[in-house]
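Heads up, one of the protein chains got dropped from this complex, but the rest are sitting where they should.
Read from first to last, the chains carry the letters A and B; within each, the first residue is number 1.
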Amino acid sequence: MQRLEGLSKLTGAERYLDDLVIDGCLWGMTVRSPVSRGRIRGLHFDAGFDWSGCVVVDHRDIPGPNETYLIENDQPVLAAEYVRHVHEAVALIAHRDRNMVRRAVAAVRVDVDREPAVLDYRAPLRPEQIQRGDDNLFKKLRINKGDVDAALATAAHVVEGEYETGAQEHVYIENQAMAAWLEGDMLVVLGSMQCPYYVFNALKHALKRDASNLKVVQAPTGGGFGGKEDYPSTIALHAALLALKAKQPVKIVYDRDEDLASTTKRHPAWVRHRTGVDRDGRLVAQDIEVLMDGGAYVTLSPVVLSRGIIHAAGPYSCPNVRTVGRAVLTNSVPYGAFRGFGAPQTQFACERHMDRVALAIGMDPVEFRRINLIRDGQTTATGQVIKDGTDRHAILDRALENAKFTERKHEHEEFNAGHPYLRRGIGIATIFHGAGFTGNGEVYLNSRVEVAGLPDGRIEVLAASTEMGQGTNTVFTKIVADAVGYEAGDIVIATPDTSRVPNSGPTVASRTVMVVGRLIERACEALAQRVQSAPGAPRLRGSALKRAIIDWHARHPSQELRDGATYVPPPGVSFDDKNYIGDAYATFAWGACVASVEVDLRTCATRVLEFTSAQEIGRVLNPTLAKGQVQGGVVQAIGWALMEECKFKDGAMVNNQLTNYIIPTADDVPSIDVLFVENPYPNGGGGAKGVGELPMDGPSPAILNAIAHATGADPCAIPMTPERLMPMMPDATAV
Amino acid sequence: MQPPSDTDKPGLRIALTLNGKAVEIEVGPAERLLDTLRYRLGLPGSKEGCGEGECGACTVLLDGLPVNSCLVPTFQTRNRDVRTIEAVSPESLTTMLNTGATQCGACTPGVVVTASWIHDNPELAKRHSLRELMAGNLCRCTGYDGIIDGLRAWIDVDAGSQTP
Partner (left out) sequence: MKVLLPTSVHEACRMLAEQSDLVPMAGATDLLVHWPGRQDAHEKSYLDLSALSDLRTTKWTDDTLTLGALTTYWDTALDERVGREFPVLIQAARQVGAIQIQSRGTWAGNIMNASPAADGVPALMSYDASVTLTSATGSRSVALSEFYLGYRKTVRNPDELVTEVTLPRRAYDFGQFHKVGPRRAQAITKVGVAMTHQAGVAADGWRIVANSVAPTVRRCPHLEYQLDAGPLVRSPDDFLQSVNADVSPIDDIRSTADYRRTVLCRLLYHSLKGACPMVV
């Protein structure tokens, strides 16, 4: 099945927020903090500027608590007395003329008495830098399995390593964009977002607004990757505050430089491994410490850390695991959700470490993984028994086979012997990714989906799950089509509008097809049951169901035919979220990657020559979309591994231009070879697991393992830019 | 249509060919072609991704060559030929649709304009690789395979042969 809105996007007919003409609309813009930490002395408005057409909002205009509703409500909507990072929003201005609003913002000076900032999350704290509790700690989490100390004491080998990953920008091509206006008493917020109900709850909270006077509608969204998970709440609040004060519609559309500088990024992380291995190469102990830079406010850091530590030990069986994770405050823009949500950081460390352990004990890295990959019946770090029938060794074998691993390895070695300055190498990674919210998260979410039988017999899906490029609407249509035997044309996916659709949960965590898709199937079953002629009659499908829906409407004129389903956890899944023991996820997706690289010893620049990604994601519902998810994720991960570097000064990103924040072009990456091993998952929509995030986990370690193989260097940090790699090169490779 | 700003008073009257039709418009001197198209002429297919000529989401053809419309002052299009995504026929895009050349769609109009230029000038592929020719269009969703495969198939369909 083709992407439903594909042609509309290809022809430029799709209308994103900035494409919509809204009558009488003002342009909104944000006045931001110039310093990383301090007390606000005041705002100075240039007397020489004509302020007559400006609407100005500050914290005093917020009707409710000055809090951005999320896990902890520590982030103000607009800084009142204190700023905690450069570019923190302090005030808002709207004007009917877009150039004038830019000039107005430039005519405001924010005076701040600077206080000592924390700019390096790894450095020891000085007392004057403390801003939260007595240690600036956002969250500490721990996993304990077996007796790590005892196992390390008797292990045949103990290998240590430290790993680091940098901040990463989402670079969705459509910048953050939101509009707000009043329709009578109803506040309408329309914009680019992943999670309409997050925005809804944030507006309800800070605007102290009755839910019945508020609706949030998703506009077509030009990419998210996690960047439009939590941040849209902020820009929606800003647009709404301006619209309420101006009593006119207001649109806020960020310029790229503003978006790069002031929105969330992937958490930088530092990970230390101490690993015990027995004489046969079996893991006996994994002692892991994870430190994440949370930025200035808590936002999503606790849950990013949680997913990070759960994945830190990798897809391996090890009887003794201790993982301690901390997320700490720094005076940078808050770090937030980004595809993989902490797991890419910790799996980078784990997979690079696996190669280094193999090297240290004189074992082939493929063989070392083969020995330790989880087999059915064995347990993860949280003690979750894996019993899904997936052959993880076969996934690795398929990846190696497709990549012609052995052949390439020899070819590379031969090539290297004959070339004056190019060095080729090959590397692998084996990975996993828990699908859906962590632990009991899905139970707390209590997601609901409804389906409506329309008077003409079509079926409409009502869910808050958003299409942002990953193909939600197309796959939902396919799930309904399979569930009830309909043609795609007889299925309608409702626009996510909180006044119409129930809360099916946020569009994050690779959960949409698996969790929400399954709810759709159940809702369809309920609907079909409701219209059948007699209880116990065979379930209606296809044209019979369509006729039954039309008949139902004939019998119930002007009534709505709706049914729904609410999340029920799969049987036998339980997690102790205090002690981190048990089933951290209902299921995991599994994968293996192979990367061939070429390092130019003159410039130390690395190019990925070939990349193979094999994964088991349950059943593949739409091969083109699934492949696109993997290829896009791999290329985003190649960028993170080799070139994407946020450079900071006083905690602020200074390369906040696409000229200086470098993402891969078509010419920087090879064709990505994708293969799927299918093992239908009974509790997922259409038998699917999540696919969105897994592709982000493997490429960076596979690439660095390949660089190590190519050059003999020992790179342990990303992005592995040429400037970083150059001093790491062993003398023997100097050219 | 409401232009984004009138701090810059319209006052320049220019004639150009837009998507095959002669048009005459009045624009401000500081107006970028991208803004003229989007906000003055009601052609919002071209997108602003960066405003610095890096991402290519605003690509249009100026006298038959791809340009970033965010870097073109509108007055420079006087007496010239401008073609936007709105002039690309939907029927021609089947291969791009089939290969997954679009995901979120924000870069897509620019991608399609550049691709259509390559398609219409297949001799380009003799000297340049498709990836080199597409390097001015950043895409964050597809990893580029869907785009390159779709473009290659599009060229092949019409050329009746395989490109190298």
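Structural remarks
The working rule: a residue touches a chain if its C-beta (ideal position, glycine included) is under 8 Å from a C-beta of that chain, and two chains touch if they have at least 3 such contacts.
Values in this document were obtained by computation on a predicted structure and should not be read as measured data.
Shown as candidates are B:P66, B:G100 or B:G146; the residue that touches the absent chain is B:P66.
Considering the full assembly, A:R103 is the residue among A:R3, A:R37 or A:R103 that touches the omitted chain. Per the touch definition above, the residue from A:D74, A:D257 or A:E411 contacting the chain not shown is A:D257. Listed residues A:A123, A:A211, A:V568 or A:V735: the one in touch with the omitted chain is A:V735.
Chain A meets the missing chain through residues 98-99, 102-103, 106, 255, 257, 420-421, 601-605, 607, 643, 647, 654-655, 657, 659-660, 662, 664-665, 667-668, 721-723, 726, 735. Counting the whole complex, the residues of chain B in touch with the unshown chain are 7-8, 12, 28-30, 32, 51-54, 56, 59, 62, 65-68, 70-73, 75-76, 78-79, 114, 117, 128, 132-133, 135-138.
Criterion: only the chains that are shown with their structure count from here on.
By the touch criterion given at the top, residues 1-2, 4-8, 38, 44-52, 54-55, 57, 84-86, 88, 90, 93, 96-109, 112, 129-132, 134-148 of chain B touch chain A in their complex. Of all residues in chain A, only 2-3, 5-16, 18-19, 21, 27, 97-100, 103, 170-175, 220-225, 255-256, 468-471, 624-625, 627-628, 630-636, 657-659, 663, 665-669, 671-672 touch chain B in the complex they form.
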